[in-house]
Structures are given as structure tokens and as C-alpha cells.
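Below you will find the structure I want to go over with you.
Removed from the display is one protein chain of the complex; every other protein chain stays in position.
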Amino acid sequence: MKNSVQPAEGKLGILIPGLGAVATTLIAGVVAVNKGLAEPIGALTQMGNIRIGKRTENNYPKIKDFVPLAHLKDIVFGGWDVYSDNVYEAAVHAKVLEKDLLNNVKEELEAIVPMTAAFDKDYAKNLDGEHVKTGTRLELAQQLMADIENFKAQHGLDRVVLLWCGSTEIYFEESDVHQTLEKFEAGLAADDKLISPSMLYAYAALKLGVPFANGAPNLTVDIPAMVELSKLTETPIAGKDFKTGQTLMKTILAPGLAARSLGVKGWFSTNILGNRDGWVLDDPDNFKTKEVSKLSVLEEIFQPELNPELYGELYHKVRINYYPPHGDNKESWDNIDIFGWLGYQMQIKINFLCRDSILAAPVGLDLALFSDLAKRAGMSGIQEWLSFYLKSPQAAPGLRPEHDIFKQLMKLQNTLRHMMGEDLITHLGLDYYQDLVESL
Amino acid sequence: MKNSVQPAEGKLGILIPGLGAVATTLIAGVVAVNKGLAEPIGALTQMGNIRIGKRTENNYPKIKDFVPLAHLKDIVFGGWDVYSDNVYEAAVHAKVLEKDLLNNVKEELEAIVPMTAAFDKDYAKNLDGEHVKTGTRLELAQQLMADIENFKAQHGLDRVVLLWCGSTEIYFEESDVHQTLEKFEAGLAADDKLISPSMLYAYAALKLGVPFANGAPNLTVDIPAMVELSKLTETPIAGKDFKTGQTLMKTILAPGLAARSLGVKGWFSTNILGNRDGWVLDDPDNFKTKEVSKLSVLEEIFQPELNPELYGELYHKVRINYYPPHGDNKESWDNIDIFGWLGYQMQIKINFLCRDSILAAPVGLDLALFSDLAKRAGMSGIQEWLSFYLKSPQAAPGLRPEHDIFKQLMKLQNTLRHMMGEDLITHLGLDYYQDLVESL
Amino acid sequence: MKNSVQPAEGKLGILIPGLGAVATTLIAGVVAVNKGLAEPIGALTQMGNIRIGKRTENNYPKIKDFVPLAHLKDIVFGGWDVYSDNVYEAAVHAKVLEKDLLNNVKEELEAIVPMTAAFDKDYAKNLDGEHVKTGTRLELAQQLMADIENFKAQHGLDRVVLLWCGSTEIYFEESDVHQTLEKFEAGLAADDKLISPSMLYAYAALKLGVPFANGAPNLTVDIPAMVELSKLTETPIAGKDFKTGQTLMKTILAPGLAARSLGVKGWFSTNILGNRDGWVLDDPDNFKTKEVSKLSVLEEIFQPELNPELYGELYHKVRINYYPPHGDNKESWDNIDIFGWLGYQMQIKINFLCRDSILAAPVGLDLALFSDLAKRAGMSGIQEWLSFYLKSPQAAPGLRPEHDIFKQLMKLQNTLRHMMGEDLITHLGLDYYQDLVESL
Partner (left out) sequence: MKNSVQPAEGKLGILIPGLGAVATTLIAGVVAVNKGLAEPIGALTQMGNIRIGKRTENNYPKIKDFVPLAHLKDIVFGGWDVYSDNVYEAAVHAKVLEKDLLNNVKEELEAIVPMTAAFDKDYAKNLDGEHVKTGTRLELAQQLMADIENFKAQHGLDRVVLLWCGSTEIYFEESDVHQTLEKFEAGLAADDKLISPSMLYAYAALKLGVPFANGAPNLTVDIPAMVELSKLTETPIAGKDFKTGQTLMKTILAPGLAARSLGVKGWFSTNILGNRDGWVLDDPDNFKTKEVSKLSVLEEIFQPELNPELYGELYHKVRINYYPPHGDNKESWDNIDIFGWLGYQMQIKINFLCRDSILAAPVGLDLALFSDLAKRAGMSGIQEWLSFYLKSPQAAPGLRPEHDIFKQLMKLQNTLRHMMGEDLITHLGLDYYQDLVESL
């Protein structure tokens, strides 16, 4: 197969619903990188290498030199928020980045002013924004489409992607209105309460052929109506929930234990954090939603139905505690009770002193750039190869989502190789031992 | 390709030089498993599954049902030691397994009495064994070959493998006598001091076409003469140093950090253990050998030459401390200083309360069974697909050894699939999203 | 003052309401110690020394040689429980001690059979015992008094103490019936629901002049009516809640930070445990009671009203999580955010892998033996010098309870010295530097 990916010419707009801690850290960072003040650490699209060909060829180009990604200098940021603070003000408020750094990018950040948001207080009771649009759901979606097109025209953009960085919406499940595009559009016209604000953004984007990636655990593009629309307009979608912190560690460590057939009897995970996210999740009802999502990770990796002796009794508990002294510096502590040969028990304790938005920002950047790449590669619908970045990755109906970060990485890298017409890598490597190959 | 692996008929002898803590834990465990008293947790050959075909086929057979491995009931253990204790006595002395369990397998363990060892005190100054052979190096090698053949005849064995579980020998580097089989055999005849005891065992085994796996960091089969011999007699070799404990954790976690392009500024690893291994390694000279081996792991995984901004400044320090209160319960503590987006720093602390021999025993079992499988599959020389189990995996000249445990696992699993004529897995998976494939 | 403590002649009965994990660990331990099978580690009365006189005299007798305590061989155990299991059966069920040890004391433990309990399901909804007494509260109290006197006569005891090791009762506050002895006795006669089962045991004991110590956080002897009765019958009382595990560590560490005027901004404490206690406390309502008690510790030690700059903003959070994989092996993890010179921040993390009943048993023993000593020393009412052992120590009206374990230890030791007519110790020590003293 030959590479038929369109080049990344012109400017790329990244439009973000929710200009809070993660979004402002991302935007300030890209500006700082473009000014040579800092490095985009944590972004595979900027720092990562990919092996091409045999090991003996020693060919490990940067990913950004291997596939045609948009350059950071060609990105224009914009977004919507229920508060009217510009990005500089919002970044100062978020207390993630140091004053020194923010002062160096103040002018650029002040220039980014949010558009009014499509909002419904019933989906986020703890928010009180007044910087909002009015109208029925259909009208709101139309206003959002107009926002996107105006932004594109105003900045002379070639392409746009949408990256949801807004708050977690309340928990609810799919219903009839979400099953087909036709029903969904009827719902919009009828101002159906079961259509959430995040769905309005997704609908507006997909309708215009603009890729959409979802950084929160909301039900948004993971409904049949959206998958249908994404195929119709040939647009990539990716969801959901940025994979950072404790869950990132879990999807690194659990595959390692499973690789060695070590049993796991218990996994206790606790978190302390003091930002708004922590405050919201300290409430048992809100936490329940997050808990459901977080708990599934281990089950998918360990597959207890295949290994009941090893994982059948696994007791998994996740706790999140609001703890103001730590601010955005989320800290996790895990105790893992494992057992080995003949059932003898061992313990692993992991204490991760992390920073929430610092881990999330490059994930957001990669999702935006790879979604844009996918669009130019003619890929549409669910992008399973982006599971690497997501806590609850979306998969085709009938497929178990893949949580093992190393399988996710293989998938991502082989997809890039496939896209560019290079040989896939299997790590078989028997060819380096020629006589062996002959003997087989 | 069609599967042409010979079936595992008849009995398999596992002969072990060094019947200490690891070997006795392995032997007692296999007996206990055969009696239905315990489970062989941690052994991929016994507990592991392998995916065959597409995900939608949902076909995950046990590895032992997929490839023709020797059954545990067909294994006969034997070995050599510088002490004359039988395996029951040695197991009691090692204090790894509980009395209750050992009493249940006492009869079987007492029946396994070590043969006299080939020994040279200059290679292990802290050992004083008197249960040893006498003669020149050539005579010792001949006696070992006779031991192997007698053991095989006496127990009616079909096949044999050798698994080195003896002590770490002193540090030394390759010299001329190790370069070709001819020079090596001349050295044997000349009783050349540069040929270590472990090399005598390896030579005896390979000469007879018996696979050899090396659980210690000694220079043994990783010399050109042995590679040459292994090809000549069509015998698999695997080395070296069982991957357990802190290094196991390191080769799980480091690939996870690298996957996300997170920078690492420092990695401090300390260990406390109170068994004989700890006592030996508390000496700065002995530790130096181990240190060299342990330090390379991170460099191979992070490839600082490709990612100087992320790993160029990595300060890696490994310490091992003799601490009698812990006995065989090795405990490690790691502090890892990482940095993410824009260089912001985070920390990870890992405290692993592990058990040395419990982690090593199933690794020894798997190496023995897979080496026997490789022999029957007609594979000879270096078995890179067994790197998964080894701290310092041997690779073809000109190839970097692979330390990333997830690439090692892919290599192992795809080798098994390849051996059995099944499709390799790449995790690409675009075929599940048919329209995507068409669009590419 | 001269020592006027009565000698510890004859036998001492220790009667325990609640023969569960703590009580059976205590009883089995004393039997094992008497048989020379183990040591009574953790019991100050058995292992502790006390300095007498000047440091230069080098006189540090064992406490048991300094004050006239009952000998372990003179103790006879008995008790009540809502289940009819004998102490051996209950100990096996509790899974704290190893089978080997229990088998060695089986005969003695089997001989201890609980008397029927005074019980009211409304005070412990999770218990379903049927081994209970019937009657009004007054009748129950009278039956308990008869139990005590029968037990004393039957075993030829000289003295008896009661040690509450039963479950935590539901939370409730003092009301009118608890204010005076007269009202309390009227309440008994009227079968007043506000009198809890534990109060019936305390009343029966105190009425007979038998000391009572409370190992649970129940409202029991810390009501005015009981204090009045204890003075009337010249009987010592001590309450409440055995100080073990995380709270023990907290009352060790917090005084150390306060000693150095180090500020504390946050203290997050989490616990995982899998015994019945953990299961009960996993319920938010039950946990609330425990939480109130646990949170007060830091406030009393740091006295934020005196040091608002250091402790005024302290955010203290305590969590208990039911985690079955750990059984009775309670584990705690604390994160403490401190600040020093100029407000610079530091962190302390403490991970305590403890055993609940192993820490509690010797505390129970000491409380019983010291209560008996106090009785013989003519001390009655609240024994503040026993605060050392208690999470919520009882103090005279108008006095803040003392939580600092080192002040509690000074109080305990100086009380013993005072009791025996020895000089109190102030650690002034200027007399060792004679010229200094003259100069002052």
C-alpha cells in the first residue's frame, strides 16, 4: 500500500469547549514551545520516535517527521466557556503554571477570549456560568456551527478539530433518541432534554466534518447516532476520558503482572487532590460515575474469565478524596496484593506525586493532531488506535475495548506504519537468526 | 507455514547445577503441583493464555494446550551441588517455603540427592563445598557428560535440559580461549583457568545436544565458542540472569514512561535483603558486577541517544543492602523523578515487598520447558524470544538486546504462533472497522 | 509520702464482655507466656522499665518489680459473649494467631466458655447473638452482678476487674438519665432504653467495687452517674478506646512536629482492613462516630488556638476502607503536609503494616493490671494516668484530655513513682552540672 495521506498545509484550528485548567495549560504550553521557552514533553507527536524497518537498519525517525502532522506554529486556539475570562486570566486562576512562564505568554493568552457556551445547568449543577447562549437545542447547535465557521474564516484556517475539555456531565445512559441520526435530529428539533450540551458540540463538529475528541467521561460521541454521523461526513471521532495519573499507572503495571501470570488478590487505589475536580468527586453520587469507569480497567486487562485462579477473586477499590492542601497536585497511593509460585503473597505500593493538568495537556494535543491526521488520511468513525490516550476507549460493537497501554501503543504505531505504507512490526525477529528460520 | 514441532513424548529431565533456594523452591513446587497441593502461579507455560486469530473469534487457549510442552508429571529433577544435602534438607535450610508444605513433599525431595559438583573456589570465594569432583577441566567436563547420560538412562528419560541455578561467579571478561570452539577445547585439554565451572556444565550439555539456560549473571553461554557449539549440535541456549523483583518492575514501568514521552531525570533504586545473595552483594566488589548489569536496563529502554531532551541527563543509581531481618523477602524502594509538559516535575515511589525465590522459580520452569520445546522445534543457538525471562538477554551480534518486557512478550507470543503456523498479531486491527480499511 | 499500696496477693479475675479477636488474642497470649512459649511484647507491665532516682544511679527496675502487680500466673480469665463459642473456637475464627500456637494452648482456651451476654440489638444492629440473658435492665444488671460473684467464688479469686472488649455500640449522647446515680438507678428500674448494654456491665462492676476499663469508643463510664458511683465505691475507671495503629502513630509523630514548631497544613489518613471492624466502619453512618473521635486527636495536640500560624489551617481527613484481602492486618497510609522556615513545604508519608489485635491485646492487659493496682492503691474514679492507652481519654470536668503520648507516659511513670514514694522526675537535670546550679 502506498501512502495517500493529504499533507498538513495551511493552519489548523483547535477549538476547545471548556477553557479550564487542562485547556489553558495546553494553550500556554504550545505558545511557550513556539517561543522556544519550553519543551512539549509528554506529547508523542512532538517528542516520540518510531522504529521503521529492521532493527539492524537503526532507523527511528521522530513521529512528526514520519507522518505529516500539523506544525505547532500553524495551530490557532479558540474555544467556548461559561465564564468570560480570557485564557490568561483562566490560567492564572487554575494555578498550574508558574507566574514567570505565564507572564512570558501573557499577550498571546489574553488574545484568546471564549465564545459563549451552550450550557444546561441540569448537566453540571456545580457550575453557575452566565456567559452562555440561549435558544432551543437545535438553535444552539446551529449557533455552534456558525461559531466554528466564523472562527475558521476569521483566522484563515485550513482545517479545524474540536477537543472537549469541559466538566464531567452527570451520569445517564443511552436512550432512544441517541440510537439513530434521524431520531437525534428529531430530538434536537424537539429540544429533547436527553441531549446533553457536549452532544451539541459533537453534533455541530461532525456535521461540518470536523473531528471531535472527548477528554471527559461524558456520554457524547459514544452513541450510535454520532457514529453514524461520523461515517456519513467521513469524520474521525475519539473518546473518552484522558488517561492520566493513577489509571495511566494501572494500565502500565497491570499488563506487566498479567504478562508474568502473577495473581492479584486485591488492588486498593486512593487519590488525594484539591482542585475543583476533587471537590466535585468528593460527592458520593458524582464519584459513582467515575468509579464505574475506573474499575473496568483491571477487568479488561486481567480477563478473570480466562484466569479465574489468578484474577477471579480480585478485590478492586478506588477512592478519590478532596484534599485542598494539594491543589492541582493530585497524589495517588496504591496497594496491590499479588501472589506468585504456589500462592505465596507479595505486595506492591505505589505513590505517585503527579500533576493532573501537566499530564493531560499533551494528551489533548496528541489527540487533536492525530485526529486531524486521521481526517487527512481518509479515516472516519471510531479511531481505535487512539485508545492509547483514553481511560474508556470506544471500540466497534462486539469488541472489548483494549486497555493494555502496550497493546494500545502497538496499535498506534502499526497504524502509523500502515498509513505510510511501511511494514508492520511484530517483534518476531527470527530473521536475525537466519539458521533458525531455515530450520522452522 | 505448517507446524513441524516434535511432540513432547516420554520423560523430560531437568538437571540443575546449584540446588539452593531457587532450585529447591522450583522442585518442591512442581511436586506440590503434581500432588494437587498448590498452583504453579507465575509460570506462563502453566497458567498463561495466548490469543489466536481475530479478537472476534474469542480464542484464548492456554499456552500449554497450544504448543506441545512437556507435562509437569513427566518431569524428573536432578542436579549437582557442592554440598551433599538432599533437596529436602536444602529447602528447609533456604527458609523460603513453609514447613507444612515441605512436609507434604518430604519423601519426593529427600529422594533427590545431588551429584558431586565441578567447582573452582577461585570463582566463588565465599563457598567452601567439599562435595566436588576432581580432575582437569577436560576430565571434569567428561564426568559431567557421563553424569547426564547416566541420569538419563537411570530414569528412562527421553530428553534433558540444563538450568543453571548456581551462585554468581566472579566478574571477568571474554578472552581468546572463549572465541572459537577449537580454542575452547584446546583450553579444556590444557586445563585453562579462564574456563569457569559454569562453562564446563554448558559445554557438557551442548556437546550432548542438551539445551542450556543460565539463571545467573555469569559469563557462560554468551561467548562465541558456545554459540558455535550450540549451532553445531542444534541446541538452544538462553541467557542470562533470571528477571525478577526490582528489575522486573523497572522493565514494566520504564516502557510505560517512554511510551508517553515522559522525561526521566533520576531513578534511585535501593534493595534490602537478608539471604546469602544479599550478603555476597553487600561487598562493593561483587556488587560492581551486578550493578553493571542492572544499570544497562534503563539505557536500552529509554535510548537516550534518540531522546536526549528526555533521557540524556538521567541519573540512575542502584543499591543493594544486606539486611538480615528480611531473610529471603527482598524489598525494594524506588524513587523516580520524571518530568512532563514544559518540564514540570513529578515523582513516583515504588515499594515492592517481594520474595526472591518465589519470583525466580516459575521463571526457571518456563525457561526449561520452552528450551525443550525449542529443541523439538529444531531451533538452535540464541533463543532471543526467551529474553522475556532474563535480566541481560543475549542477542545476535550487532543487535541491541531488547529489555522492554512488552516487546519481549510480543516476541515470545508471536514466536509461539509462528511455530504453530498461526497468523502473527500486530494489534493493527483496522479490519474491525471495515470502511476505514477501504478508505485507506 | 510512703508507699501504702496493698500487695497483690491471691488470684485476679479478668472478666471480659466480648470474647472476639482482641480478647482471645489477649487470653491465648497470657496462657502462652505462662507456658514459656512466647513473650508478652508490647505490655509495659511485663516488659517496661522505669528510671528511679538520678541518672547516675543507673537504676531502671522493671515496672513489674517496682510496683506490686498481679502476676500473670495468678490471672483467671472469663467473660460474656452473644455467641456460645469457647475461647479456642473464637480464636480460630478470628484468624489472628497461627494454628501452631493455638494448638499449644487449646486445652486452656477450650475451658473458657462465655457466660450469656446482656444484649440489646438496637445498640449493635449487625450482631445476631442468641446466647443472651433476658429480663429488664435492672434484672440484667443483677444477673451480671451474680455472674461476677459466682465467677469469683467458683475460682477462689481475691480480686476482679472488668475489661470491655465488645463491639462498638451506636452513637448517642448523654441525656438526663445519665446525670446522677439516682436517676440512673431509676432508669434501670424503669428499663430505660437510653441505658446501653455496656453501661449495665459497668454498673454491675462498679457497684461491686470492681474496676472497669473500656476498650471501645462507646459512651459507658464517661457519664456523671458512673463517675459518681466509682467514687462512692472507691473504684477506678478508665476509658475509652484502645489506642493502637494509626492513632498511636499520630500521637507519637504530632507531638514531635509540635515540639519543633513545624507547621502542618494537611494530614490525610487512610486505612485498609478486612476484618469485621472494617466491614462495620465502611458504612458512612458508623464511620461518622469513629471519625469524630479520631479527628480530635490532632486538635488537642497542636492547639491551633495558641498557634494559628502553624495549625490554624490544618486540613485533617481520616478514611477507613473495608478491604477483605488484608483480613486483620490493618494497614494505614498517611500523607502529612508540613511547612518550616519561611513557610517552605515538606511532606511525610507513613505506611504502617500493622496487626490490629496484636497491638490491642497488651494494651488490654496493662489496663486490667494497672486498674487492679489503682484499686489496691486506694485510687478511685477517673484514672487519667492511664490515658497513655486510650484514644479518647477521660479527664476531669474542665480539663482538656491529654493526647500527647509522651506527656501521657510522664504522667503514668510519675504516678507510679508517686505511688511508691519515689521522687518525681522532671528531666531538669541541672544538678549534674553543679556549678550551673550554684550560679542560678
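Note that the chains take the letters A, B and C in the order they are written out, and that residue 1 is the start of every chain.
Here, a contact is a pair of C-beta atoms (placed from the backbone, for glycine too) under 8 Å apart; a residue touches a chain by one contact, two chains touch by 3 or more.
Quick caveat: nothing in here was measured; it's all calculated off a predicted structure.
*Asks:* Which listed residue, B:Lys62, B:Lys183 or B:Lys265, touches the chain dropped from view?
*Replies:* Selected residue, touching the omitted chain: B:Lys265.
*Asks:* Could I get the residues of chain C that touch the absent chain, sorted low to high?
*Replies:* 1, 4, 25, 29, 32-33, 38-44, 46-49, 55-56, 60, 97, 101, 231, 234, 248-249, 252-253, 255-257, 259-263, 303, 306-307, 309-310, 339-344, 346-355, 358-359, 361-362, 377-382, 384-385, 388, 395-396, 398-400, 402, 405-407, 409-411, 414-415, 418-419, 424-430, 432-433, 435-436, 439-440
*Asks:* Which residue numbers on chain B touch the omitted chain?
*Replies:* 265-266, 268, 270, 272, 315, 317, 319, 321, 323-326, 331, 333, 335, 337, 349, 351
We take it that only the chains that are shown with their structure count from here on.
*Asks:* Can you give the whole-Å distance between the Cα centres of chain A and chain C?
*Replies:* Distance between chain centres, rounded to whole Å: 52 Å.
*Asks:* Mark out which residues of chain B touch at least two other chains, giving numbers and ranges.
*Replies:* Residues 349, 351 of chain B each touch two or more of the other chains.
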